[in-house]
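Yeah, one chain of the complex is gone here, protein chain that is, but the others are all in their spots.
Going by the order they are written in, the chains are A, B and C; count residues from 1 in each one.
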Amino acid sequence: MPHKLFEIDKEIPEREKHIYIKHCSDEDNEIDCNKSTIPGCMTERGCALAGGRGVITGAIKDVIGLVHSPVGCQYYTTGVKRYPSKPQLPNGKTFPIDNFNLKYSFGTDLKEANVVFGGTKKLKEAIIESNKEYPFASAIYVNSTCTTGLIGDDVDAVCKEMTEELGKDVVAFNTPGFSGVSQSKGHHITNDAVFDRLVGTKEPPKTTGYDICLIGEYNIDGDLWVLEKYLTEMGLNILSRFSGDASHDELCWMHRSKLNLVRCQRSATYIADLIEEKYGVPYKKVDFFSTEYCDDNLRMLGRYFGLEEEAEVVIEKYHGEVKEELKWYKEQLSGKKVYIFSGGPKSWHLSIPLEKELGLDIIAVASQFEHLDGYDKMKARVKEGTTILDDPNSLELEELILTNKPDLILAGIKEKYLAYKHGIPAIQIHSYENGPYIGYEGFLNLAKDIYNNINAPVWELMDFESE
Amino acid sequence: MPHKLFEIDKEIPEREKHIYIKHCSDEDNEIDCNKSTIPGCMTERGCALAGGRGVITGAIKDVIGLVHSPVGCQYYTTGVKRYPSKPQLPNGKTFPIDNFNLKYSFGTDLKEANVVFGGTKKLKEAIIESNKEYPFASAIYVNSTCTTGLIGDDVDAVCKEMTEELGKDVVAFNTPGFSGVSQSKGHHITNDAVFDRLVGTKEPPKTTGYDICLIGEYNIDGDLWVLEKYLTEMGLNILSRFSGDASHDELCWMHRSKLNLVRCQRSATYIADLIEEKYGVPYKKVDFFSTEYCDDNLRMLGRYFGLEEEAEVVIEKYHGEVKEELKWYKEQLSGKKVYIFSGGPKSWHLSIPLEKELGLDIIAVASQFEHLDGYDKMKARVKEGTTILDDPNSLELEELILTNKPDLILAGIKEKYLAYKHGIPAIQIHSYENGPYIGYEGFLNLAKDIYNNINAPVWELMDFESE
Amino acid sequence: MSVNVYKRDRQVTIDPLVTCMPLGAMWAVLGINHGVPLVQGSQGCSTFARYHLARHFREPIEIAVSSFHESTAVFGGKKNLNISLKTLIQRQNPELIGVITTCSSEIIGDDVYGFVDSNKQELKELGYDNTEIIPINTPSFAGSHFAGYDNAIDALIKNLATPNENIEDDNNINIIPGLLNPGDVNEIKHMLDSMFVPYTMLTDISETFDSPLNPKKQGTPYFGKGGTTVNDIKNISASKGTISIAKYAKTGAETLKQTHKVPAVTDNLPPIGIKGTDEFLKTVNKLSGYDIIDTLMTERGLTLDLMADVSARYLAGRKVVIFGDPTLVTGLTSLVIELGMEVVMVTTGSEEKTFPTDIESISKNQSIDVFSEGDLKVVEDYVKDKDNGVELILGSSEARFINYDTGIPLVRFGFPVYDRVGYHSQPIVGYRGAKRVVEMVTNEVLAKYYEEKHWKLQQ
Partner (left out) sequence: MSVNVYKRDRQVTIDPLVTCMPLGAMWAVLGINHGVPLVQGSQGCSTFARYHLARHFREPIEIAVSSFHESTAVFGGKKNLNISLKTLIQRQNPELIGVITTCSSEIIGDDVYGFVDSNKQELKELGYDNTEIIPINTPSFAGSHFAGYDNAIDALIKNLATPNENIEDDNNINIIPGLLNPGDVNEIKHMLDSMFVPYTMLTDISETFDSPLNPKKQGTPYFGKGGTTVNDIKNISASKGTISIAKYAKTGAETLKQTHKVPAVTDNLPPIGIKGTDEFLKTVNKLSGYDIIDTLMTERGLTLDLMADVSARYLAGRKVVIFGDPTLVTGLTSLVIELGMEVVMVTTGSEEKTFPTDIESISKNQSIDVFSEGDLKVVEDYVKDKDNGVELILGSSEARFINYDTGIPLVRFGFPVYDRVGYHSQPIVGYRGAKRVVEMVTNEVLAKYYEEKHWKLQQ
């Protein structure tokens, strides 16, 4: 009986199929996933707009991101992600505003009249005005939303018209919040739109035999810059990024990459597939969390590009820097029980590294919006008896805490403070605490954050009477 | 009956002679002043150490100021005055520590054993250590205090010995707190010591026919820098300062000045007299508070040095800059009643300017430690009926507030908050609020502070019921 | 002197200062003891709001959603709501569920009133009749979160307040706080407690948004501590009066006046600054008959004491921009003027009809630029225009980059403040809140404008 119905779920037994306890090697049991959430069950999932503008296009440094919606959708997607960007552009110029993507959001702030009479006129004006305000922006990305989806505004047509009028790309992303079952749908829509509308429309200033494209790497808290350092030092050239610290132009010439590396395989394999299919550019799924995966993947790239020695130099240098410290942290952390609840793939990225390299005991893994392929990887990478949850809700989190008594939870901001209330340390694994978390130094940062969270003296002070 | 006994003073009738109401032209009535304060009467006066180290030597930028005392005397004189200094030295070098005079105080922190067995050994060690810590200090000034005065430490002898040992000036200032009736005694002692021990011991790198020495200007909140600007622009050369923003060496060559200007005539006329007597350098008492005095005194200097035209240029420039604004302030402030309670001469410096140039009504003036010559000037510069007080105490201030109902008090920090408690605005006239207060721009600063204090909306909010 | 009212000359909103209606309704519902907001809409509508509330309060924010998907757009949201209510009640057994509509549910024409009615019946038959279910209309495009809050409070009052025939006449005062932080609500409670005035906070987020950490006492499912009980709201119809602190949240007070004859005071200055707090206390005194006691006058005196110490000396004439919640901006403008500072520009992000005249009535001899329905870009352009000589910004963390780019100090208040800690739990209202604001303002001025001339700080 690998599935498990939580106590709190007795009234919603359909949840049983979403929660699985790993048992021997039974490969057949499928976890129910990527399905509609039970209404009112206190899900942690978001919507397609979050997946599109929030996760992907919000990381691009030089575009005007315009949300066509009542004010809320724009408000909520304004500068909330930890997506720093540098103003350097691939043409050698400097974008006039630092962290433009974090600083400015644009929106149509639709009012009742617009809903009744349609919002396209306001959208056009907003596009023109935005462009006037920041004429140096490389492109304008327009997201449609629940409201504009439902009232039937033809955002594609407006964007097409505006592209011609302004002489720069104005791109429509049709991401009404109700599309699909989670933010995952927004990823897919955005992948498709970027591919359909942009990829192949520009050529890079120059190409080399070592050009790669980092796909699904959003530069959370500087992750991308860590990888960029390793890859550049071993001789590769980052031709495009999708989409952390990326410029608009880079997306347009992703087809010129020699190899695409897919970092977040949930949100961005789509575009890698499409590019491979249309342009024949191969891709590799890569994993740079932890020192071992980092070693492996850098070596793989070394082999692929004939840069084996260069890869070893990079590995020796950066792995060497963290080895001793990680050893110390492993000693401190051994046996501590951890529950990983990521948005998507971090639950399978991190399970083995945390166990092998930090001695932690992964007792449960979960994801908001993974698909079956992701759950298969999760299953493969956890030990017997580990609980795997799809789209767990707040009440399940609480039951898991009280039943399984983890020492630490890796989750998002919504779960973090809930865990705290039950006396359990929690780290924000979506946006990190003191990241970056990728690569060698990133894994050390993660180890430090884990150590500091578990060992924060405050947890020993909970009880007045025990003093 | 020009003297007045305050109601609160009925048990200490000797106070009557210290409080005088200006009447017609009776010149003969002397105000009792520069006498011992009645014990326990809540005087605002300080001690000789305050007058010596606090007022005069604490302004010098490049000397180690060492207080030979239990820790309190040092503690209390550490960086408390608003005496900024610039690190530039007359030899063209830069003193390695910015605002050294504000940042560091030195002391012997005498303990019981030192009191019993004498403190000179500790003093020597302290001098040697201080010098070792800051070998670039130009000299070491040692103040004796009540304790070291009473236990009979021969500070002069120690300083003499140390001067030889260290090869730099180590100067004794014998300023026990009980010397004299107020801080005024400390001024005198310090004037004498500087003259006896330093003046004439060095020669300036070069001299000109326009060399002057600013005596009794301590650079409160940057006052000196204002005057320096005017004087330099009209072609004079500030050869020495006594002692704001001064270097030690400047004091040693004060005798080479062509003319000494005495700014604070209470604390520093002594040394001007001594220099004139011994070296024949004439001095002028100057007054740069307000635009009119500033005009007059710059013109006087212009005549003296044959720089009449240059003086006019400076006057036109700087007086011109403030004229209109001062006019506006005068309109706003006309008729507001003011009580000036300064340490020394500001009570006579400011009375006419505040009336003539700001329209204020000076209803009372007072001083902590003025001497008879000062009170004569006060008397001469106030209108009929003005109350003049010598060494007024807190209780008299309260009676004056409740009886005469001033709109503003210019006084020190100890009186400021007491005035506030009775709902009366107060400006710190010793150390200023938003100074500098001297010169044209300084007078405008003072006008602004007066205006802002009187018009602070908070004074209209005192009464809950009136709303 | 006067205010100069400017309207934004753009259609596009660049960095909005407000969000849409549902958030205000969630806020209101989360002030109910064991209250759960249920968003009738897409998952983003709850998740985004939870995220934003969580990062401000650093607390768990439990908001349910009926998870609209494509099919809902076609078939309507009735089924979603049915399942949601049942799931919520079965699993969490809340005292109250606020059914909060969204742009989606409103556009597709969901009849939430009808849905709720039929559901209540169904649930009753299933034996679940302990939970109040309150429909709240908050079509996102119809207003800001302030309006959403107003609708929610009104809906709670309309649906819960029962006729006062059976309720003994009491001395209760109702307070509609508006979107105040826990620290502010606590300060209002402190003032009322000091006067021994019984009150009902409509609603009370002071503990639900700022709950103590005490795992041993923490039950499941999680509910924040405190909140106004459903019963308390049922009993408000016999109150002595209702004070709405925020003008944008006066509808509930008016409803209560119309339906139950409870006097309503809805047009006062908020209790921010001396005058505002004076006015508030006098109103409480007038409505309740309870005396304003000396401890409050001591607090007043302590604040005045600080104001006297700092206003002429450090603050006079310094130019200030204030943006945010219209009530808070109005109150802070009053306080900042009481400090002798110069308010040069204010904006609220939402269109509040009386805001310009409110500002004008407190502007004294100052000339203030009022931007109606501004956004952060309006603030940024104003602050970065050197001709305006802005020396201080009062606003939310939204202005962090303006502060970062210009070095002009930002004194944080209101919502959201996420780049510093503790702000939500400290007041700006009341005399003690005023004192805190004066401290913050002065200390920022000292650090920025006096530190470079450090000697001025020596006494």
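Keep this in mind: contacts are C-beta pairs under 8 Å (C-beta built on N, C-alpha and C of every residue); 3 or more make two chains touch, one makes a residue touch a chain.
Just so it is clear, the model here is predicted, and its values are computed rather than measured.
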Who does the absent chain touch among those shown?
-> A, B, C
In the full complex, which of C:249, C:308, C:390 or C:429 touches the chain missing from this view?
-> C:308
Which residue from A:116, A:380, A:402 or A:462 sits in contact with the chain not drawn here?
-> A:462
Out of B:22, B:61 or B:122, which is the one that touches the chain we can't see?
-> B:122
Chain not shown: contacting residue from B:19, B:66 or B:352 | B:66
Go through chain A and note every residue touching the omitted chain.
-> 79-84, 99, 102, 221-222, 413, 417, 420, 425, 428, 431, 433-435, 448-449, 452-453, 455-459, 461-462, 464, 467
It is residues of chain C that touch the chain not shown, namely 51, 55, 58-59, 210-214, 225, 297-302, 304-306, 308-310, 397, 400-401, 404, 418-422, 425-426, 435-436, 438-439, 442-443, 446-447, 450-451, 454, 457-459
On chain B, the omitted chain is touched by residues 8-9, 11-12, 36-50, 66, 69-80, 99, 102-112, 114-115, 122, 125-127, 129-130, 133, 145-147, 149-151, 176-182, 394-395, 398-399, 402, 413-414, 416-418, 420-423, 462-463
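Note that in this section only the chains that are shown with their structure count from here on.
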Innermost chain by mean C-alpha position = C
Between chain A and chain B, tell me the centre distance in angstrom, where each centre is the average of that chain's C-alpha atoms.
-> 67
Chain A and chain C, separation of their C-alpha mean positions in angstrom = 33
Averaged-CA centre spacing for the pair chain C and chain B, given as whole angstrom | 53
Residues in chain B with touches to at least two other chains are numbered none
